[in-house]
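A single protein chain has been omitted from the complex, and every remaining protein chain is retained in its original position.
All chains are identified by letter, namely A, B and C, in their written order; residue positions are counted from 1 within each chain.
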Amino acid sequence: MIVPKILLSAEAFDAAREEELLLAGRTDVGALVAFTGLARDEDGALSALELEHYPGMAESELSAIAQEALSRWPLQGLTVIHRFGLVRPGEKIVLVLAAARHRAEAFAAAQFLMDYLKTRAPFWKKERRADGRAGEWVAAKERDEAAAAAWEPRVSRAKSPR
Amino acid sequence: MIVPKILLSAEAFDAAREEELLLAGRTDVGALVAFTGLARDEDGALSALELEHYPGMAESELSAIAQEALSRWPLQGLTVIHRFGLVRPGEKIVLVLAAARHRAEAFAAAQFLMDYLKTRAPFWKKERRADGRAGEWVAAKERDEAAAAAWEPRVSRAKSPR
Amino acid sequence: MKALYFASIRERVGRGEEEIAPPESVSTVAELIAWLAAKDEAYAHAFSNRKTIRAAIDKRHARLDSPISSAREIAFFPPMTGG
Partner (left out) sequence: MKALYFASIRERVGRGEEEIAPPESVSTVAELIAWLAAKDEAYAHAFSNRKTIRAAIDKRHARLDSPISSAREIAFFPPMTGG
């Protein structure tokens, strides 16, 4: 049974180290997909992003999404790390590692995880502007909702008996 | 204009270093998808994979596939590294890094690149068995052909005027 | 029960959490939102755009028609923007 690694971090994390930990000593993994989400400065307009989160629910929701991914695909390893607090442009906000024997499963799981994370994990980004003016909360995107909804049919079936 | 980095390597490569090189000094990248393909030992049956390639064509074909990816998606960086020669179980065979502002493009480009690489880049794997018996050439998979074909319509249109 | 507010809703309400005691007639998330919005101008502003309000009961996503009777903690927040 695979136990996903879920981590919230107030500090920059070491993605290469996480990949090493996931693959260490293994000779059965054929495909590893790593997704990294990074803070952009929007052509110099932003000095940072403030990431607010709902402690407790953020972890449990990421765990639930990870478990859903494990139930859908035969994964060999799954890591999800998400920053909170102040994140500077160029820094990593989120890391998803999905390991499987074959690439299709690893790609699907990583995409699913990001699509669900974007719309279900309780994090909110506020822009901190480089010019000192008040920053805005980042608006949720229609296309993120659509991407998550595209995975839904299977979930509805899975949920109905509960 | 993005110049993809294409590299064939007879030795193990440093994926973390490649990611650093691709992201160094940048604050405009929002999404990085890294695909790593690794040699499996098939439950201990294999001691290594021998990777034969067609020198010259392997590089040019990888470059052509990378250019096709750049023409399809607004990428900010693209790296493709492929081993040749003897690869031990657990070692990395291939690395694809696709950077973009948003995740959909990075995911699509990395998947496209792997699907095309599998069916178009002139590499062939032969198994080296742990028990010393003669190893077999790895058979091409129907599903790899199908995965590549799924990207085709756009290619046909792109190719016809040439 | 404890009410939690996050992001823009937190800023508009002016606090991150508080104890609330809605009357028994308030039995769903939607009714609780209406009750909160009626408290004062700040709450009215925070809960003005009902379509963009998400809620969680005891740290699990809830719907507008979810019952709140057994809730110890109810959180309100705008659509999520992590990742």
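As a working rule, contacts are C-beta pairs under 8 Å (C-beta built on N, C-alpha and C of every residue); 3 or more make two chains touch, one makes a residue touch a chain.
These numbers were taken from a predicted model, which means no experiment stands behind them.
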item	value
Partner chains on view for the chain not depicted	B
Residue among B:15, B:51 or B:99 that touches the chain left out of view	B:51
For chain B, residues in touch with the removed chain	37, 51-54, 56-57, 60-61, 82, 93-94, 114, 117-126, 137-140, 145
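Following the convention adopted for this analysis, only the chains that are shown with their structure count from here on.
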item	value
Given chain B and chain C, the chains that contact each of them	A
Label of the chain whose CA centroid is most distant from the centroid of chain B	C
Mean-CA-position distance for chain C and chain B (Å)	48
Euclidean distance of C-alpha centroids - chain A vs chain C, Å	25
Sites on chain B at which at least two other chains make contact	103
In chain C, residues with contacts to at least two other chains	83
